[in-house]
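Here the complex is missing a single protein chain, while all its other protein chains stay put.
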Amino acid sequence: MNYLFDPRHWSGADSIPTLIGEHLLYSLIALAIAAIIAVPLGIYIGVTGKGVFLIAGLANALRALPSVGLLILLVLLISPAFPSKMGYILPSLIVLVLLAVPPILTNTYAGVRAVDAAAVDAARGMGFRTMKILTDVQLPCSLPLVLSGVRSALLQIISTATIAAYISLGGLGRLLIDGKAQNDYSQMVAGAVLVALLALFFDQLLAFITRRVVSPGLTRRTIKSASPAEPVKTPVTV
Amino acid sequence: MIKFENVTKAYPDGTVAVDGLNLEAPTGKLTILVGPSGCGKTTSLRMINRLIEPTSGTIYLDDQPTSGMDAALLRRRIGYVIQHAGLFPHKTIVDNVATMPVLLGESRQKARIKALELIERVGLPASFAKRYPWQLSGGQQQRVGVARALASDPAFMLMDEPFSAVDPVVRGQLQDEFLRLQREIGKTIIMVTHDIDEALKLGDQVAVMRVGGKLAQMASPSELLTSPADEFVADFVGRDRGYRSLGFTKTAGAVAIGEEAVIQLGASADEARAKASGAWVLVVDGSRKPLGWAQPELVRGEVTREHLNLSGIPAVVSGTMRQLLDAALSSPSRRGVVVDENGELIGTVTATDVVKAIEAEPHLETAR
Amino acid sequence: MIKFENVTKAYPDGTVAVDGLNLEAPTGKLTILVGPSGCGKTTSLRMINRLIEPTSGTIYLDDQPTSGMDAALLRRRIGYVIQHAGLFPHKTIVDNVATMPVLLGESRQKARIKALELIERVGLPASFAKRYPWQLSGGQQQRVGVARALASDPAFMLMDEPFSAVDPVVRGQLQDEFLRLQREIGKTIIMVTHDIDEALKLGDQVAVMRVGGKLAQMASPSELLTSPADEFVADFVGRDRGYRSLGFTKTAGAVAIGEEAVIQLGASADEARAKASGAWVLVVDGSRKPLGWAQPELVRGEVTREHLNLSGIPAVVSGTMRQLLDAALSSPSRRGVVVDENGELIGTVTATDVVKAIEAEPHLETAR
Amino acid sequence: MNFEWLGRQSDNIVFLLGWHVLLAVIPLILGLLIALPLGWWAHRSRRIYPLLVGVAGLLYTVPSLALFVLLPLVLGTKILDPLNIVAALTIYTVALLVRVVADALESVPEDTVQAAKAMGYRGYQSLLKVELPVGVPVISAGLRVAAVSNVSLVSVAALLGIPQLGSLFTQGFQLRFFTPIIAGIVLCVVLAMILDGLIILLNRWLTPWTPKVVAS
Partner (left out) sequence: GGGDPMSSSTTPAGGSGESIIVGSADFPESQLIAKIYAEALKAKGIQVTEKPSIGSREVTIPALKDGSIDLMPEYGGALLQYLDSKTKAVSSEDVTKDLATKIPAGLTLLTASEAEDKDVLAVKKETAEKYNLKTIEDIKPVAKELVLGGPPEWKTRLNGVAGLKSVYGLEFKEFSALDAGGPLTLNALLSGQVQVADLFSTDPALKDNNLVALEDNKNLFLSENIVPVINAKKSTDVVKETLNKVSAALTTEDLISMNGRVAKFEDIGEIAKEWLKSKNLG
């Protein structure tokens, strides 16, 4: 704890605010990319029922990928091509994105699937066209599950983004890696605590956003249907 | 008018759900499709707004074949009430009802005002407007479903077991409300049910389908009762056909209504005895509304509510033979109480008189 | 015997679900609790096997207060049929039914054999034994629920809307089967329903409850029809009370059955005309079973199936006045066909004769 | 890929794989055994549920490296003791499964539970003979996720010198040598898929009564 409250660690090049900033930057970029990939894919599979095997198989295979191994492999493959930090940032982002895709994908799929078939049928019966059914009925109705997928993805990314430090990048992982290298336990503990706090903060933030954007008509009933497909996050892998 | 011409639907797995259906639902009338589970009712209904495409045959909407139309536009002309309401869970009740007008380009403001009216029209309090579907009971959701289908004021309505999700008591109320509504709005409606009582109660005409998707009989409710086309229809229509068919015969002065001496609450035992004919005397209130029957011999002192037998059901004079007969049969004195529209006493009838009048009338049916 | 003595249940939130209930369900009889939704029927039922504990008052099982008993042991003495069957999804049908005997210590082997018998007894094919609940329709699941409750051969049965999950047609069948079964097994049963028709059809006695958990009336079905205690009961029992009460009056020789001249299919138009009385002649088959009515004047050549009107419903001579009257009213000739137990023609009756017989009989009720 | 190297190292790789399996599976089983009563508790008590699930969620955000390094101090184990890894992964597994078990019990239809009670099942009988068996599909769905993530997590133990497939990553990295890295990743994924498949089979075997296998 001493480390956390030492004012020297709150300003300067490798200060805690800078590290948090870098950590968030990697995390949010990775999340955005993962969402851009997984949400449309999940919707497509959910609506058409095509490629359901992707959900069961691929999503689980992605979960099984060992982050450290993958990161090392990607660094060896990619970094020679870039004379800048990009050579390390890119592998980190890819690992984080691969990590975030399964929860968002499975939840989006489950969300779209869970939309009351009668409501979709009613919409079609009222003369909604396919896109309109998607935007007006299926998406809003699956939103709680999609957001809960994003939520667990973000948590997972935040805790795993620490591995960026393993390959010389910034972020809160620096405290873990440097602390370990310098044999400084208090620095490591500070890193772990900050990561947990950051995760907690974003968890609450997303819970708040969920409450704001999801229709109150849905919140009561989706809680239960979510449980079987509720993706669970993998702990940090550094 | 909605017309089926030789319509057949075979599902990809080979199930023939509808087989050569010919049917005409006249404009402004309520046509009911009834039949056992799996006989193709829902399939038939959904072929009309092309949620299911027929395998062969043609369906006409006001003499135009639907096959040539843009499916989405076709559907917007037809109100569709789905089996379990199928409300949008993420929208408030008022926005659910306003969906169609908004889709058709009306302003949200205006659509909501209209929706509010409709919500009250189907018998829900205006305070429900801001609620979400899960906050309503099954029956209430059904009503919203009906309101939603009515919102765009479509000329046609398709209703798939709209009252199935509720218990029998509420169901009766919903049916009554719906009949009243249809009398006002006079839409061309096809309704599906598997409840023959509902079909007979609501339908202007009833199409009985048999499993395999064939039409067994298409007739008015009273005709269905008095001349079922075959054993299947007779069985399906079920017992009490004779009695129920009386529900379609108006009283219309056919039965002589006898005078009945009455007393009021608080009358003395002596007065009661004097006015009684047989063992029973009729008790009315100040405005001659019948309260019940009393037995003078059991009265000590004056006639009180305690003495009243309530089993008799008064029949309204403009009602049906069924009500008249039941008034007589349910009355402990065996004299059925007849009242006017305001519930004031006109007189009494005996079951014998009612049955004689029934027997005098020609049987509705002539052989096919 | 199950007895409620001043039983009250107030839920923690203040809702008084049952209020000072006094009730006695006699041994070997079927007692029905009926009433509008939310009147406390389920609560009353579940207090008996202590799934809910009463706030005050005592419930006796064969004169022993249940409050002192071990709840689990008490429950094992009472068969409980839950509203939506509540089968164990992870057990086969036969194992579902065998649950109680196994719990009570019987060998799995023996329990299964017994269960198989019961499955057939409630009208399911033995081939269903190995299936899982999801492979059965709602109605079939209900039957398994009944079989499961019967498996330990308990002296008492509690049934909560056991036939609610099925459509009216199947429901009728289930009720009939159940009546037959109860006649055989004669258990002490309390059944909950909110369907008054079901209550009147099945119950030896019917307890009508009103919202707020008070008993409105406790009486036999026919008494309920002929002398409802108050407006609430009268309303709840509903229309057609007079007609339906006839269902409790046996025909028993009270009505004179007239001779009816008959023809067979294939008879000539001339013969038909000769035998006809009025416009209609009755057509029977070789063993004098009625087939339908024909109008000789419409027959050219010989009488065929085409000429038959099927609307008449024959009444069995040992049946009720209700069936007899309906036979007459449903017949196009207005003469109701009466048959013996084998379905062979005895003769015909007119509605007038039936009504006269009804009127001659004293009204069931005497004032309270 | 250098297959000649793979061939030379095959003994070693099989050995690493064996450890990997042990380190992934033992915590899975232990975690499940611990999560069952905890999940039951969360299911029983409205107030405990958010608490337990909240704590479980927080446990996840603790980076595993920190946990691996700090655990020996807490447990008093030797630093190279595989027990540390088992303990850490058990913690993660429990954190993941507590909620799953609670939700699984929650998913049992109320009617079913009531029926059991009404037939005179006592509390524990109902739990063991009805609620848990009926909750199996939900539990096994959660177990699949736990199994797969465990396989991926075990590789972190390489940082503590506990032999398992993760050792191939560090080895490959030091030598800038792709073969062990790729071999490690492939084996991890294959192992995860095999475990996943085993749990699916187990689930099918335990739930012959479900209409279909739960997807995902």
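Each chain carries a letter (A, B, C and D) given by its place in the written order, and its residues are counted from 1.
Criterion: a contact is a pair of C-beta atoms (placed from the backbone, for glycine too) under 8 Å apart; a residue touches a chain by one contact, two chains touch by 3 or more.
All figures in this text were calculated on a predicted structure; none of them were measured in a lab.
Undergrad: May I ask which residue of A:K50, A:K85 or A:R211 touches the chain that does not appear here?
TA: That would be A:K85, which touches the missing chain.
Undergrad: Who touches the missing chain here, D:M1, D:L33, D:L128 or D:L175?
TA: D:L175
Undergrad: List the residues of chain A that touch the chain left out of this view.
TA: Contacting residues on chain A, toward the hidden partner: 14, 75-76, 79-80, 82-85, 87-88, 165, 167-168, 174, 177-178, 180-183.
Undergrad: List the chain D residues touching the unshown chain?
TA: The missing chain touches chain D at positions 2, 5, 8-9, 11-12, 15, 69, 72, 78-81, 158-161, 163, 167, 170-171, 173-177, 179.
Quick note on the criterion: only the chains that are shown with their structure count from here on.
Undergrad: Chain B to chain C: how many Å between their CA centres?
TA: Inter-chain centre distance comes to 25 Å.
Undergrad: How many angstrom between the C-alpha centroids of chain D and chain C?
TA: 55
Undergrad: Would you please write down the residue numbers of chain A that are in contact with two or more other chains?
TA: none
Undergrad: Any chance you could list the residues of chain C touching two or more other chains?
TA: none
Undergrad: In the complex, go through chain D and note every residue touching chain A.
TA: Going by the criterion above, the answer is residues 57-58, 60-66, 69-70, 92, 96, 99-100, 103-104, 106-107, 137-138, 141-142, 144-146, 148-149, 151-153, 155-156, 158, 165-166, 168-169, 172-173, 176, 178, 181-182, 184-185, 188-189, 191-193, 196, 214-216.
Undergrad: Could you please specify the touching residues of chain C with respect to chain D in the complex?
TA: Of all residues in chain C, those touching chain D are 49, 51, 72-76, 78, 80, 82-92, 99-100, 103, 132-134, 148.
Undergrad: Give every residue of chain B touching chain C within the complex, in rising order.
TA: The touching residues are 36-37, 167-170, 194-197, 225-228, 230-231, 234, 239-243, 245-246, 294-295, 298, 306-307, 309-313, 322-323, 325-334, 336, 350-352, 354-356, 358-359, 363, 365-368.
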